[in-house]
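What you see is the complex with one protein chain gone and the rest in place.
The block that comes next holds chain A.
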Amino acid sequence: MFDQSNHLPALPGVGYKPQHYSDLVADPAPVGWLEIHAENYMGAGGRPIAQLKQLSERFPISVHGVGLSIGGEGSLDPDHLSRLKHLCDWLNPASFSEHLAWSTHESAFMNDLLPLPYTEATLQRVCDHVNQLQDTIGRRMLLENPSSYLAFDESTYEEPAFLSEVSKRTGCGLLLDVNNIFVSATNLNYSPQAYVDAFDLAKVGEIHLGGHDEDEDEHGAPLLIDSHGREVADPVWTLLDYVLDRSGPLPTLIEWDTDVPEWPVLAEEARRAQAALNKLHAQVPA
């Protein structure tokens, strides 16, 4: 069907922010690739498009959609599918990914990744939409695990099994957000390692890491918020090691989307990801 190989290098990447352009171009190490949010590059022209063209000559680019609403009850927006196809056609990115979530309802876009019940009906709908997207852009996509604050009483699948089934039925790959695992596992009181053990790691083409905020619910139970506004937390780095030990090296992205820091702070996070990847090579027996 579609090309199954992974074109992103198993190196640290960062979510691209325009304020880092000069620093990145001057000295990108240890960053080996960049990820952009598709919807920020759907204007007709100007600086965003020009910068992306220049960056794509230097770095492998991962296009990460945040607005297709793959889990939406309605049909996918044909205009948005066309915009995604146009972007993938001219940019020819190394990877394309989207979320197991919904964000649009009856043409109102909520600008957030909203949760889904894991049922047969959702599974069928998500698979239909993944197929439609892959057919439109003519390439395989990666589907990302969400961060969860609550559970649906009607769910009949565990999340790893649900994602595995989507991958099996559509041929899509998976994007494993390790911070999301930690956030969801804390919020819904399960073991993050057990989640990883149940996850179809062979299908994973990319890893995400990001920072979260800590809060409590009205019962005093921990409530972690997936904010992407600070450093990756220590237990998430530990969980990354647990994943990489089982998956082998993978392209590993640092996401920092709010209160974006100066370049050296983000580069330091990327170096930490590089150290985690390097540990694997050190373990390879001679």
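Convention: contacts are C-beta pairs under 8 Å (C-beta built on N, C-alpha and C of every residue); 3 or more make two chains touch, one makes a residue touch a chain; residues count from 1.
Everything that follows uses one rule, which is that contacts and distances are computed from a predicted model.
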item: UniProt protein name of the chain not shown, from "Electron transfer flavoprotein alpha subunit apoprotein", "Putative DNA-binding domain-containing protein", "Transketolase" or "ABC transporter permease"; value: "Putative DNA-binding domain-containing protein"
item: From A:Ser22, A:Ser75, A:Gln124 or A:Asn189, residue that would touch the chain that is not displayed; value: A:Asn189
item: Per the touch definition above, residue among A:Pro28, A:Gly72 or A:Gly210 touching the missing chain; value: A:Gly72
item: Residue ranges of chain A at the interface with the undisplayed chain; value: 39-40, 42-50, 66-69, 72-73, 77, 79-80, 83, 102-112, 114-115, 117, 149-154, 187-190, 217-219, 221, 223, 225
